[in-house]
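With one protein chain held back, the other chains of the complex are shown just where they sit.
Moving on, here comes chain A:
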Amino acid sequence: MSEPLLKIDHVSKRFTRDLGLIQRGLARLTGGRGVETVHALTDVNLSVQRGEVLGIVGESGCGKSTLGRIASGIYAATEGSVTLDGQPVAQERGGRTQKLTTKVQMIHQDPFASLNPRMKVGETIGEGPRLNHLAKAPEVRARTRELLEQVGLEATYVDRYPHQFSGGQRQRIAIARALAMNPEVLVLDEAVASLDVSIQAQVLNVFTDLRRDLGLTALFISHDLSVVRHVCDRVAIMYLGRVVELADASVLYDKPLHPYTEALFASVPTLGTGRARFNPIKGEIPSPLNPPSGCAFHPRCPLAGPRCRAEVPRLRGTTVGRDVACHLHDGGTGVEAA
């Protein structure tokens, strides 16, 4: 395999609550005790090849959005690094995250929140390249119109405001804004989740067309398994801040190995079998404030053994193109031994 374009290397992210001056002093005195820490990501390793679309799937609260924001340089990782072509994507300086590249662009979930309501669409799309000196103002204007047409809108829309558009149109504008920066990697954070199903299809078509035409590399974050299957080459399943399974989409959908992946697929309502099957996963996702010991999934796992409660399973390759973090596929859960 060639050198990956985007490399997420042993990334962990922990959030602490914003403390006031007095509380911060107290925390320092007690050595950080009593400060609540959210373990959003723990030791995530992923790499994306040029031209590949990697899907990231998980329940809400599993850290997939945090991963997207770290990959696109909005947050800096607490540990580990994200590199694009060997160059770091962001750095921490003076307590603030500073993005170092224009080559990773993010598309947010909610197009009603991600566009500045008081800025014309043309300015929203054009300001990035203009202020980053990627092109001169007249070129940017021409390119803006071109981009609007490329995402299926009219070039004359440049002088309109976001509130004059529907959700699907807004999401296209957000895509055009991201494309204006000539990105090498797009991070789509639930980019179609807030749209109607028919509009989802349209926006996904725009995305697949662009992918074909521009050879885009992308991180596609979603909780919608059917959408991910359609769009992605490889899929990473996340649970409570860790990647539990990573495989080619076709292989994964064919036969999931991790009990969580299996449960996730089983929970998708299916049509056409005569009666609708719907098996939700039992239990709640545990709190990332206080993750369970061992395998994070063990409290909900029907196959958990003593080893699952004690030891964190590593993500390791089983067959070609397939990694899974489960003791079942790495020497057993300890049930047999007991």
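Heads up, the rule we're going with is that a contact is a pair of C-beta atoms (placed from the backbone, for glycine too) under 8 Å apart; a residue touches a chain by one contact, two chains touch by 3 or more; residues count from 1.
The rule is short, and it goes like this: contacts and distances are computed from a predicted model.
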Protein name (UniProt record) of the chain left out of view, among "Cell shape-determining protein MreC", "Fe-S oxidoreductase", "Xanthine dehydrogenase large subunit" or "Peptide ABC transporter permease": "Peptide ABC transporter permease"
Touching the absent chain when the full complex is considered, from A:17, A:93 or A:118: A:118
From A:78, A:105, A:222 or A:261, residue that would touch the chain that is not displayed: A:105
Absent-chain contact - pick from A:4, A:55 or A:73: A:73
Absent-chain interface as seen on chain A, which is shown: 18, 20-21, 69, 72-74, 95-96, 99, 102, 105-106, 108-110, 113-119, 127-128, 131-132, 152, 154, 160-161, 164-165, 174, 177, 181, 198, 201-202, 204-206, 208, 230
